[in-house]
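For subunit A:
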Amino acid sequence: MSNPMLQLRDIHKAFGTQHVLKGINLTVEKGEVVVILGPSGSGKTTLLRTVNFLEKADRGSITANQFTVECLDAKKQDVLMLRRKTAMVFQNYNLFANKTILENVMEGLIIVKKIKKKIAEKKGLEVLDKVGLADKANAYPNQLSGGQQQRAGIARAILLNPDVILFDEPTSALDPELVGEVLTTIKKIAQTGVTMVVVTHEVSFAKEVANRIVFMADGNIVEQGPPEKLLVNPEKERTKQFLSRITSEKGSTDFSN
Partner candidate 1 sequence: MQFFVDNLLAIISVAPVTILLAVTAMVIGATIGLGCAIIQIYKLPFINRLVSLYLAVIRGTPVLILMFLAYYGIPQILFSLAQSTSLNISVNAVPPIFFAIIALSLDRSVYLTQAIRSAIQSIPNGQLEACYSVGMTTFQAYKRVIIPQALVIAIPNVSNLFLGAVKESSLASIVSVVEMMNMSNIQAVNSYRYTEIFIIVSLLYWGICLGFEFIFSAIERRLMKGKMTV
Partner candidate 2 sequence: MDQIIDLTFMGSAFPRIIEAIPTTLVLLCLSMLLGLVLGFILTVMKVKGNKAMVLLASTYISFMRGTPPIVQLFLIYYGSPNLLSYFGMNVDRWDKMIFAFIAFGLGNAAYLSEAMRSAYLSVPSLQLEAAQSVGMTDIQAFRRIILPQTLVVAVPNLTNSTVIVLKNTSLAFTIGMVDLVGQARMVSSAAFGAKNLEVYLIAALVYFVLCIFIEQFSQFLENYFKRKMGQLR
């Protein structure tokens, strides 16, 4: 526990009477790729959204690269600061509909980081090249396929050079034949040593990319460990159940290049 990049302490969240997160503690080291697995309704997406304050947790604290925010009395400035240390890749891409792909990835640099437009443009084109979208720089989101939009969403996130990138089910809105290209992109990013937290259904992808897998159910972390341990030899009954159902369905995309 030398250099935690992200630390969640006792995160609680309820929607009305529904207790969605029941005290989550999670530490992510620098450069670590943590994949959160779990059945739908387990609270994994909500957890990710509380980290970026898209949902405000009812209790607990969040530390991103030594900057701590107590969720209950978070000030506007704190929230902004936290958001600027993290970046999010959304399930539905959420590219800005009124901006081109290049403008989408540059937006954060120009507005938030106050970088000069020329430099931002250069960096934007570089990152688009990295995700294989250099030729789509001047296209608008609605002219792209889902997979292309999601790769642009990833480019937007990494260009901000955040301490942690949060992926919220980045492939679940995609047609099956487009999943591969996005996962390849994420894997490529993971190899550059960026700290990442990924919520996904893709077990085989998790196996390949994760340093650690966290299994969540009913608002709690059931167990966590390296993929070779957790996926092959889980300790808890709940995890076994989930994994056996997944493998019997064979729903996950095989991801072995």
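We adopt the following convention: a contact is a pair of C-beta atoms (placed from the backbone, for glycine too) under 8 Å apart; a residue touches a chain by one contact, two chains touch by 3 or more; residues count from 1.
The candidates were selected such that all candidates are chains of the complex that A comes from, given by their letters.
If you're wondering where the values come from, they're calculated on a predicted model, not measured in any experiment.
A.B. asks: In the complex, what candidate makes contact with subunit A, out of 1 or 2?
C.D. replies: Every other option belongs but stays apart; subunit A touches 2.
A.B. asks: If we count contacts the way the header does, which residues on subunit A are in touch with candidate 2 in the complex?
C.D. replies: The contact residues of subunit A facing candidate 2 are 52-54, 80, 83-84, 86-88, 90, 92, 94-100, 107-108, 111-112, 139-143, 156-157, 160.
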